[in-house]
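Only a single protein chain was left out; the remaining protein chains are all shown in position.
Chain lettering (A and B) follows the sequence in which the chains are written, and residue indices restart at 1 in each chain.
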Amino acid sequence: MQGVDIIATVFMAGGAFFMITGAAGLLRFPDFYTRLHATGKCDTLGEVLIIVGCMIYQGWSFLTLKLLFLSLFIFIVNPTGTHAIMKAAYVTGLKPWKKGEARR
Amino acid sequence: MIETFLAIGMVIIFTILLSLYRLVLGPGVFNQIAASNVIGTKVIVLLVVIGFIFERPMFIDISLLYAALNFIATLLMARYLERGEICKA
Partner (left out) sequence: MGFKSKGEKAFSMIVTFCAMFIFWVLLSAWIIYIPQHYDLIEISKGIICALIVTLISHELLVSKRGEKVLLKTLRLIPYLFWELWQIVLATFDVAYRVIHPKMPIDPRIIEFETTLRSDFALTTLANSITLTPGTITILVKPETGKFWVHALAEKPADALLVDKTMQRKVAHVYMEE
């Protein structure tokens, strides 16, 4: 493996770590609102890190531009989707979990 | 380098399987929608990685379109649950 490949591997390994943390948060956190905290942040950064690793491996070509566009799209779209689901839940009256209650 | 892409792809599939638990058993419909949104965004990255494994650049176009469709699907489901209708006449 050359230097560029090692840098790309480091980026992608970081992304994989964050994606595993996001999935663990989706399983471990006690209620709907806190679960969205885990998926909204960890998953966004993990996916963008994996795409950046692919960009570094690819080098300078037209595919890199497409991947850059894809990562920008994920950065804008993922928080918006999270916000939309959360607003729907709040408007329909789902009560947030307080400290000390049982998990649901 | 192909081993790295294979490992990353397997990690993504593992996290998709973990999220599948919330999609099937999650209490309430909102947990299920959140899980489906998460699985959709993970599949985008999985498509990019598959494109690099098979060396077919076409997969990146597919993942771009899949990202747009997944976003619209999430917005529509959230809006339907919020108002009880998708668009007002």
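The rule we apply is simple: contacts are C-beta pairs under 8 Å (C-beta built on N, C-alpha and C of every residue); 3 or more make two chains touch, one makes a residue touch a chain.
Worth saying up front: this structure is predicted, and the values here are computed from it rather than measured.
A.B. asks: Can you say which of B:Leu18, B:Leu47 or B:Leu64 touches the chain missing from this structure?
C.D. replies: Among B:Leu18, B:Leu47 or B:Leu64, only B:Leu64 touches the chain that is not shown.
A.B. asks: List every residue of chain A that touches the chain not included in the displayed model.
C.D. replies: Looking at chain A, the ones touching the missing chain are residues 18, 21, 24-25, 28-31, 33-34, 36-38, 40-42, 44-46, 62, 65-66, 69, 76, 79-80, 82-83, 86-87, 90-91, 96-99.
Criterion: only the chains that are shown with their structure count from here on.
A.B. asks: Using mean C-alpha positions as chain centres, tell me how far chain A is from chain B in Å, no decimals.
C.D. replies: Taking the mean C-alpha position of each chain, the two centres sit 11 Å apart.
A.B. asks: Which part of chain B faces chain A closely enough to touch in the complex?
C.D. replies: Interface residues on the chain B side: 1, 4, 7-8, 11-12, 14-15, 18-19, 21-22, 27-28, 30-31, 33-35, 37-38, 41-42, 44-45, 48-49, 52, 57, 60-61, 63-64, 67-68, 71, 74-75, 78-79, 81-82.
A.B. asks: Tell me, which parts of chain A touch chain B in their complex?
C.D. replies: Residues 1, 5, 8-9, 12, 15-16, 19-20, 22-24, 26-27, 32, 35-36, 39, 43, 47, 50-51, 54, 57-58, 63, 66-67, 69-70, 73-74, 77-78, 80-82, 84-85, 87-89, 91-92, 94, 104 of chain A touch chain B in their complex.
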